[in-house]
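The structure under discussion is supplied below as structure tokens; questions concerning it will follow.
As you look at this complex, bear in mind that one protein chain is not there, while each of the others sits in place.
As written, the chain order gives the labels A and B, with residue 1 at the start of each chain.
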Amino acid sequence: MVNLLYQKSITELHDLLVRREVSAVEITRSVLERVERVEGTVKAYVTVTAEQALATAEEVDAKLAAGGDMGPLTGIPMAFKDNMCTKGVRTTCSSRILENFVPPYDAAVVEKLAGAPMIGKTNLDEFAMGSSTENSAFFTTSNPWNPDLVPGGSSGGSAAAVASGEAVYALGSDTGGSIRQPASFCGVVGLKPTYGLVSRYGLVAFASSLDQIGPLTRTVTDCAMVLQAIAGPDERDSTCAPGPVPDFNAALTGEVRGLRIGVPREYLAQGVDPRVAGAVGAAIDLLAAMGAEVEETSLPHTSYALPVYYLIAPAEASSNLARYDGVRYGYRAARPEDVVDMFMQTRSEGFGAEVKRRIMLGTYALSAGYYDAYYLKALKVRTLIKRDFDRAFTRYDVLLTPTSPTLPFKKGEKTMDPVAMYLSDICTLAAPLAGIPALSLTCGFVDGLPVGLQLMGPPFGERTILRAAHAYEQKAGHWRRQAEGV
Amino acid sequence: MISEKDVDYVALLGRLKLTDEERKLYTGQLNNILEHFDRLKELDTAEVPPTAHVLPLKNVFRADRTGPDLAPEQVLAGAPDRDGRYFKVPRIV
Partner (left out) sequence: MNRRLATGAARRKGYRGMEYETVIGLEVHVELKTESKVFCHSTTGFGGDPNSHVCPVCLGLPGVLPVVNRQVVEWAILLGLAINCRIASFSKFDRKNYYYPDMPKNYQISQYDLPICLGGHLDIEADGVKKRIGITRLHMEEDTGKLVHQGTITTTPYSLVDYNRAGIPLLEIVSEPDMSSPLEARAYAEKLRQIIVYTGVSDGKMEEGSLRCDANVSVRPRGSTRLGTKAEIKNMNSFRALQRALTYEVERQIGVLEEGGRVVQETRTWDEGKGVTLSLRSKEQAHDYRYFPDPDLVPLVIDPAWVEEIRACLPELPEARSARYVEKLGLSAYDAGVLTAEKSLADYFEACLALYPEAKAVANWVMGDLARLLNAAGQSVDQGRVTPERLVGLLQLIDRGEISGKMAKDVLEAMFATGADAVRVVREKGLSQISDEGAILEVIRRVLTENANVVADFRAGKDRALGFLVGQVMKKTRGQANPDAVNRLLRETLQEQG
């Protein structure tokens, strides 16, 4: 079967552009036509910027015609999660409170991808708080494999756009699994880089000590290329690591012989759908057959990641989201009596239920009398979780787990039970707490739905997990399967 | 146990106005969530330092140099209410 342009990977499209077989405008048109055809079902985008995308593509073509240089991502249409600031294009965080907010500046990653036609801004759970995009104030995105199911979240719009051909790649942000879990649900590759590898400048903060921007792509090679483009120091982000960026593409050797892979038993314990466990088990067997040394291991503090995460992230969020008060930008409630009334009404009308719940939880965890028992305690247990990983990475190059304990679930299934929703992140919460890189890729299908495999590496160990993922992907070949629900 | 009164206090700190329904809902849900979190008390962390940052970065500075300010119209473009070049808010007290 001959792939249409919108179905191709970055590398394929780049080759076509270099050989002048297609133009950036043709590729962009192909993707925009796809958007027109399926967006009604998928609903991946909060804002589609068709004209801007075509204008960028035209500029790219003109530059190429003039013999200009071309980066590996130049002219490849993509999408940003709508929590990354784009100058002159509204950035909503899928929240009423920022519905009309138009940033006067570009996020660092937006600057870095200046030559890429931006198809639009993708839907998310409001302020990236959620696991299904059902917390978007505007609409729920559909899973391209089955529109009755959620795409995962919070970067559900980005994952669905890539899976459905509405973008060649997209950027997402991951705080507790917000890139990896939707990547798993939508059958694409998603990487949360090491904390500090990618600048957070211009990413609307949810939980600053956990947030990282990363790629959602159809292949591991594409993932490495996008990471290469967005990684690196930024003097505007104090928490961004200094030093040179390694060559990620060069790490993709197709080889896993001798690679030491640990499988922490806690991640395959109770609560994991046996069908998911089965697909992951098959992947383990394949990697072993390819020459990797696979061994069961233990991360004893795994079960504490959930409470630690749901104390630290809401605490930081309660402070980060304090600025939405109706004074400088965004929504303001009508006819407030005084300033305090304006703050309270604006925020109550502007934020959705989950955001309010987390502000309450985080405010409580930081408030006088509870700080030591909750917030400080959580920071200490975070140390224990990190030490688990430090110890494990003295013996293993990579840790392998499921990305999500379940298959994609139905819309509405978990919206009334916050704890059940929180549990869907159980496999992805620990990596951000430890600051380590983690990647999700498809390791099989159950009932026509993708199952995700998570590979975690030591800090700045992206090369190793990309190498393992790439070798596995080439052998298993799941990436070739296109989403069948649209 | 968090009482409805605690929830009201926390809502005031976080500047959220709760309806009676929301107050009841959040009181129940927060209690449910925090019950799960009580498991942390099992761990002895007396000797464990807190991790506020995962990267061992320190002393990240910028030089004392000025850069371009935003143009006035960009500053006020999103203002819900303004008066000339000022942001305008209802009375404070």
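Rule of thumb we're sticking to: a contact is a pair of C-beta atoms (placed from the backbone, for glycine too) under 8 Å apart; a residue touches a chain by one contact, two chains touch by 3 or more.
Keep in mind that this is a model prediction, so the values were computed, not measured.
Asks: I'm checking contacts with the chain that's been left out. Which of A:Arg323, A:Arg395 or A:Lys410 qualifies?
Replies: A:Arg323
Asks: For the chain left off this view, which of B:Leu12, B:Leu25 or B:Leu43 is in contact with it?
Replies: B:Leu12
Asks: Residues on subunit B that touch the omitted chain in the whole complex?
Replies: That gives, for subunit B, the contact residues 9, 12-13, 15, 52-53, 55, 57-70, 72, 75-76, 83-93.
Asks: For subunit A, which positions touch the chain that isn't shown here?
Replies: Here the touching residues of subunit A are 83-85, 91, 93, 98, 101, 103-105, 107, 200-205, 207-209, 235-239, 315-316, 318-319, 322-323, 325, 327-329, 339-340, 343, 363, 366-368, 371, 375.
One rule holds in what follows: only the chains that are shown with their structure count from here on.
Asks: Mind listing the subunit A positions that touch subunit B in their complex?
Replies: Checking each residue of subunit A against subunit B gives 100-102, 104, 195-196, 209, 235, 238-239, 241, 301, 303-304, 306-308, 310-311, 318, 322, 325-332, 336-345, 347-348, 351, 356-357, 359-361, 363-364, 367, 374, 376-384, 386, 418-419, 422, 433-435, 459.
Asks: In the complex, go through subunit B and note every residue touching subunit A.
Replies: 2, 6-7, 9-18, 22, 26, 29-30, 32-33, 36-37, 39-41, 43, 45, 48-55, 57, 60, 62, 70, 74, 77-81, 87, 89-93
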